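The structure's right below; bear with me while I get my questions together.
Missing here: one protein chain of the complex. Every other protein chain is in place.
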Amino acid sequence: MAGSNTATREHWATLRDVGRLYVEMSKRLFKSPWRWKEITQSIVSMGIGSLPIITIATAFAGLVVTAEIAWHMDKTLHTVSMIPGITGQFILRELGIAIPALLLVAKVGASATAEVGTMKVTEQIDALKLLKIDPIDYLVFPRFIASIISISCLIFFSIAVTLACAILVSVTKFNFSPFEFILALRPYIYLKDLGGALAKGVVFGSIIPLVSCAYGFRCKGGAEGVGTATTNSVVTSTILIIVMDFVLTWVFTSLI
Amino acid sequence: MSSVKSSPSLQGASGLAGALLGPITHTLHEVGGLVLFLKLILKTALTTRGNTPAILEQVLSICSRSLATVVFAGTFVGAIIVLQFNAVLLVYDAQIFLGGLNTSAIVREIGPLMITFILAGKIGAFTAAELGTMRVTEQIDAVECLGTNPVQYLVLPRFIGIVISSLILLALGIMISMLGSTFVATFLCGMNPLQYMSTITRFVGVWTLFCGAAKSLVYGLIVGGVACQKGYTARGGARGVGTAVTQAALYMSLFVILANYITSNSLNWIHDFLGAALGWVDG
Partner (left out) sequence: MSIRFESLSKSFGPKTVLKNVSFEVSTGEILFILGKSGMGKSVTLKHIVGVMKPDEGRVFVDGDDVTQLDDNGLADVRRKCGMVFQHPALLDSLNVYQNVSFGLRTPQYTRSLPRPLTEEEIRTKVTETLRLVNLGTDIFDRYPPEISYGMQKRVSLARTLAPGPTYLLFDEPTTGLDPITTNAVNDLIFELSRKLKVTSVVVSHDMQCALKIADRVLVLDQAGILALQTVPEIKRSREPLIRDFLAETLALLPPEERAELEAHS
């Protein structure tokens, strides 16, 4: 029982660290010179590096969900004419966003925790401090900016891929022509949907690097510590993303 | 990481073709590694006895550790989906179907998928980290040198434990997300809970439940297999454990999405086949 209490306290302490990192980031947004070299490197490794996996995953998710939605529509409304509208909206508001975000937790977040955690337990972070380099400036801020930029872009990219797959299914299975699909979809897409996708991209893109770096910085005790920190960071990022997804969905569907 | 060297002809195909083929061959390579590892576990399971107590212990430990997370996350998953469906259905003036559509989607598709993403982190990454630590601190070698089969002693109970507990936890998570969505439908979408629930039985029948269970089983196999494989084959100190956990988390999510496609299609095919051959039609 004592062990689980310590673990819980550790979780809350790390969450407070995440909050503190958000404050630090917002200060740095206006203050320090942005390290564009590091930011570009991070964008290349996070964004471009994740493209293949995101393409494969969202394509398959799109294929399944379109077929599922069509099946449900057929059952409720006995017509498939609404496939474009409903799948399009669902992809744009949820599917094209949540699936890549959860994959990126594993791809971007876990590797960031593992990297920062390894630096911590091998005392590289202490070495940075001795060299008078601020680890937040050097490790967190470039990742933060790069992650917001690349995850927002990846989310729009995956929306496009998923939509393309939805069109593919509609064309092959339900005899739509691509042109018909887009025409039927057009009335159901609002500007606020694109705004919602962008907002989710920015929020998820900021959660992933900050949570992973916070867990990385708190890492201690060799191989076991790195493993535990990485696990915890994946779980916490996933849960935070799901909670924020709910909040943003509520804001964009009910309030705006 | 990869032990298979790409052949000269593949290396020659640089540029666009290489960029497209690279991830695909890499994914196939990972799938192959997973299949070989599952074969090893299966062989161990068939040739050894007396593993039940260790498996039950794992199931208990995994379930108690993940319970809170699944309840919390399940609630929100249900809430998100009901909000989305509500917005779409309002446009078509078909809010009456919200309960049925939403529950069907949660049971068949989104529930297993989203909750598996959480289990992948909570259980899968944990197991990869645990086994990875044992590997790099030579605990696995020690077990082997003391004359105990490490696959039987360490891997098998965890693998089967994960498969069984993911079935339990997914069932629980799906129920919780149904509760969460009823709650949100009542308080945020302004529906009468009885009205919301009245359409559920029209959409959710034995077949739908079977689909959910079948998918949960497949996802559990993937999470358990990838986690154990990545942990068991970890190499090289703290960095090695980090890499093992990262790769486990990534490939679990990726394989689950790919498996989702395959199971969905197979289940639909079986459904059509049963419908055509036996005249059996059900939700």
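A few comments on the model shown:
As written, the chains take the letters A and B, and residue 1 is the first residue of each chain.
Going forward, contacts are C-beta pairs under 8 Å (C-beta built on N, C-alpha and C of every residue); 3 or more make two chains touch, one makes a residue touch a chain.
Just so we're clear, the structure is a prediction, and the values are computed from it rather than from any experiment.
Shown chains touched by the missing chain in the whole complex: B.
For the options B:S64, B:T148, B:T201 or B:S266, the residue in contact with the chain missing from this view is B:T148. Think of the hidden chain as still there; on chain B it touches residues 134, 137-139, 141-148.
Following the convention adopted for this analysis, only the chains that are shown with their structure count from here on.
We define each chain's centre as the mean of its Cα atoms; on that basis chain A and chain B are separated by 19 Å.
Listed in rising order, the residues of chain A touching chain B in the complex are 52-53, 56-57, 60-61, 63-65, 67-68, 71-72, 75-77, 82, 85-86, 89-90, 93-94, 98-99, 102-103, 105-107, 110-111, 113-115, 117-118, 121-122, 188, 222-228, 230-231, 234-235, 238-239, 242-243, 245-246, 249-250, 253-254. If you check the complex, the residues on chain B that touch chain A are 19, 22-24, 27, 69, 72-73, 76-77, 79-81, 83-84, 86-88, 91-92, 94, 97, 100-101, 104-105, 108-109, 114, 117-118, 120-122, 125-126, 128-130, 132-133, 136-137, 188, 203, 237-246, 249-250, 252-254, 257-258, 260-261, 264-265, 268.
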